[in-house]
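The complex appears here minus one protein chain, its other protein chains still in place.
What follows is subunit A.
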């Protein structure tokens, strides 16, 4: 790639891919922006007049919007907390030498391979169902009244399901990070008189800082857009108890057929996601340097 000629040729040759990807991103984004300024409801066909910020003011003043924001944050933070803490603990266990290590590790990764709709349905029908679910049987065996998870604690249940899906991812990344820790450092700490607990907090955890950062960044991006798990379990309800921003956008555009407000919601979601991303990079992105 040294000469000017070859550099120009390279640019020409990668341009189709770049143009395709750019179009792929810019056209939907442009159309969403465009729709968000139109009165565009599929139930009222006809003219789609330009209405300025009307869709935005409807969307932002909708009481469901505030609930959705809170739910989105609870969902993201809850799952992050469970997966990071749980991931560190499971990785610690898996890092110990044991019989059948390879198989156990594959089993631990397994939930990540199950698609979200399937795992959510399995949880809904086989575990959390108040009549036939395993938990219901367990409660009855103990003489307790069955607990209807999805009706009484919908958001917590969804946090549980999503955590189950993402725990393997966190475990995997943290386990590989843990295995890259120089054993001489642990031995040095042992010679220095550090107890196992002190070794974990002073040596292992700081070593994992970068991996934890990666887990938090990647998971946040995906957790902001959790959708399938909500759709197949609670449908955002009861009421709006388990509606997050993604689901609210879906409800606006495909349940109420209001494409304009849905688009405005999409744009709001993009802006909020970017604000979160900027804050995340500011706060913990510095861990990725050096």
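Miscellaneous remarks
One rule holds in what follows: a residue touches a chain if its C-beta (ideal position, glycine included) is under 8 Å from a C-beta of that chain, and two chains touch if they have at least 3 such contacts; residues count from 1.
Just so it is clear, contacts and distances are computed from a predicted model.
Matching "SufE family protein", "NADPH-dependent 2,4-dienoyl-CoA reductase/sulfur reductase-like enzyme", "Acyl carrier protein" or "Glycerol-3-phosphate ABC transporter ATPase" against the UniProt entry of the left-out chain gives the name "Glycerol-3-phosphate ABC transporter ATPase".
Across the entire complex, the residue among A:104, A:188 or A:270 in touch with the chain not shown is A:188. From the set A:38, A:203 or A:245, the residue in touch with the chain omitted from the display is A:203, counting the whole complex. The set of subunit A residues touching the chain not shown comprises 182, 184-185, 187-195, 198, 202-203, 206-207, 209, 290.
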